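Note that this complex is displayed minus one protein chain, with the remaining chains in position.
Take a look at subunit A:
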Amino acid sequence: MSNVEDAKQSAMNSPLELAPDSWAPGNGPDPLIQHNGGRIGASVSRVDGGPKVRGAAPFAAEFALDDMVYAALVFSTIAKGRIATLDTTVAEAAPGVVLVMTHRNAPRMRPMPLFGTSEKAAGADSLPIMQDDRVRWNGQAVAVVLAETREQADHAASMIRVTYETEPATTSFEQAKANGTETAHLFGHDVHIEIGDAEAALAAAHVSVDATYRTPYQNHNAIEPHATTVAWHSDELVMHDASQLVGHQAWSLAHIFGIEEEQVRVTAPYVGGAFGGKGLWSHQVLAAAAAKLADRPVRLALSREGVYRLVGGRARTEQRVAIGAGADGRFDAIIHTGTAVSGRDKAAPEAFAFPTQSSYAAGSFQIDVQLAYQDMVTNTTMRAPGEAVGSFAIESAVDEVAVALGMDPIELRIRNEPDNDPITGRPFSSRHLVEAWRAGAERFGWAKRNPTPGTVRDGEWLVGMGCAAATHLYVRQPGGAARITLTSDGNVTVDVAAHDAGMGTATAQGQVIAERLGLEPEQVSFRFADSRMPGLVAALGSSQTVTVGAAVAAAQRVLVAELLKLVGHDSPLAGLTTEQVGVLDGGLAKLDEPARHESYTSILAGAGRDEIAVEASAPPPVEMMNWSMHSYGAMFCEVRVNGVTGETRVSRFLGSMDCGRVLNPKTATSQFRGGIIMGLGLALTEQTHFDERKGRIMNPSLAEYHLPVHMDVPEIDVIWTGIPDPHTPMGARGIGELSITGTGAAIANAIFNATGKRIRDLPITPDKLM
């Protein structure tokens, strides 16, 4: 018998307890953590694999509606000012044109409710959308053309003539800083922390490093460009969208158009990558407005350039990191301060000091994130906002300290491993980063690294190894809710308004649900990404897995209570309470007497029911207040840098993760690799070029924004501690963003080891190494 079958067999013999009412202290861990029925932890292939490889999975621009028209946009070419003249006559007369919408005829709409300002607000900014003649950034939409075909719409859009009265705009970083900055505000706090006198401790330290690190604008560049297909049915709006927050979006659209939340339905069954960029932006609002005005369904698919013009990316940062250390390597002072560019609303501050707030013990801290406003498309969250670029700075600086001390960078990190959260003093829920370091070092062959930079050569290639720590905050969202429908054939359907943009949500949740309900995976169907479903769950912060997991656990408690009401007097379960029963083999059983068992099918048949449906909300995420909660990783990299051309090739990479229980090794490995590859781009090639004179993005294309391609990507090795977190649903923590953190620094540190050159300015292009 295989291990899995063994595990299944033993699971069949003992009922699985129900999850606690909440994850507060005293309620005990989720019993699923200890339970192994063989579903959780299995390397299951994606449940949506068939439709995806056949090209049969419908994405947002692939819903064909009767009588649908195509939208094309005209983008402003100045950064700030007003529209002086706007001539649409030729376009209006062009073949196939149904409507030209500008600020003159657009319906009155409220601005988007800014994400974070209320429970369901989704807007990336709160600027007026086509309500006046103002231009607020270079690339803003100033006209929408609807036509019978895409070609006709594009052609007509090209014939709209706009002139502008320009006003002075802030489009340079230096100007923005000179205008005055504001302290970033996140999770209800200013990002400003002082513990002790860090400057004095730095000055007095045995060794110190003090440097400035720079990271550029970046764009998500999901391969599916943003697209939406919308239709009004009298006063009801239906939107098939590329969205990672359908619930928030439905409420927000209702607010914008002055209708009830129930009158809006947003679906996103397949999303071609999101990475933080697929929230509510102006194009969805414009599509809905134009559809209303024309009284026709509309498909608005942004061109690749359109995505750059209308959807913001990761903000540019300039960070100072200074570390003072004693001769033994212990940190006396850590300073992590600096400035990030921001949109006016400051909705998504690039809070780069995050990793520094939990990574190391130190005698003193100074942390401060300032935001500088620029007139440009507002920045937003992009995979591990703050942490991806902040970890580049702090983890490069730690490497610099190791060099200054002549100490191994892994030993230096372990020496400064904190016992409790260094800022809040809270205990860690589960932190096994040291184990991850040890296991990773062993597997990667770290001991073979030559610590003297620039000494390992292979022909014209310089070879080096580097490492860095990864860290990402644990988040469980407060809005988790789920509906479970159990039918008389013993199958369940679970509905949650969550998302799967490639993370594998449906696959992993299917496994968890099967195990939690004692079913086979084939008996479970997980439906998601429809705003009419329960739950307010954005695909943000690597938080969906636990958010949905907690909601399903809550719904299961209700389901069990309802089932117990249905059992007959002669049932083996008669008279038992929810506390006395657990899940076993497609039914319920008495916890201490598994033989007292009745299957779901039998319970429903006995009660004459075809199905039973229950819905429940998850308890609030109090665990986040009780513990310092993060996922961790030890990242290892080997690079080869060409001594002649300065070209860097990443030849080996290992991520050794500590992220709680891994639910599906196959899809988790893919998530980790995906983050590492995006980190490889962050380190070496990716930059959105911004013309500081005109405020225009100069490379709005996949030809000129360089994503890592197959040839750039080595075989990436991923391992994990697999230690469950006792304070989270299923023992799991977030994994989607973790591995982009630390990767940039691991590569930069490897480049230093290879060449002796410390590059503190991303991306590390060949010119910086020549």
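Heads up, the rule we're going with is that a residue touches a chain if its C-beta (ideal position, glycine included) is under 8 Å from a C-beta of that chain, and two chains touch if they have at least 3 such contacts; residues count from 1.
The criterion applied here is as follows: contacts and distances are computed from a predicted model.
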item: Chain not present in the shown complex, as UniProt names it (candidates "Branched-chain amino acid ABC transporter permease", "GMC family oxidoreductase", "Cysteine desulfurase" or "Xanthine dehydrogenase YagT iron-sulfur-binding subunit"); value: "Xanthine dehydrogenase YagT iron-sulfur-binding subunit"
item: Touch with the omitted chain, as defined above, among A:R150, A:R532 or A:K590; value: A:R150
item: Touch criterion as defined above, residue of A:G38, A:G139, A:G502 or A:G541 at the omitted chain; value: A:G502
item: Of A:F115, A:F275, A:F331 or A:F365, the one touching the omitted chain in the full complex; value: A:F275
item: Touch residues of subunit A, complete complex, unshown partner; value: 45-46, 48-59, 61-62, 64, 149-151, 155, 220-225, 270-273, 275, 301, 303-304, 501-504, 666-667, 669-671, 673-678, 701-703, 707-713, 715-716
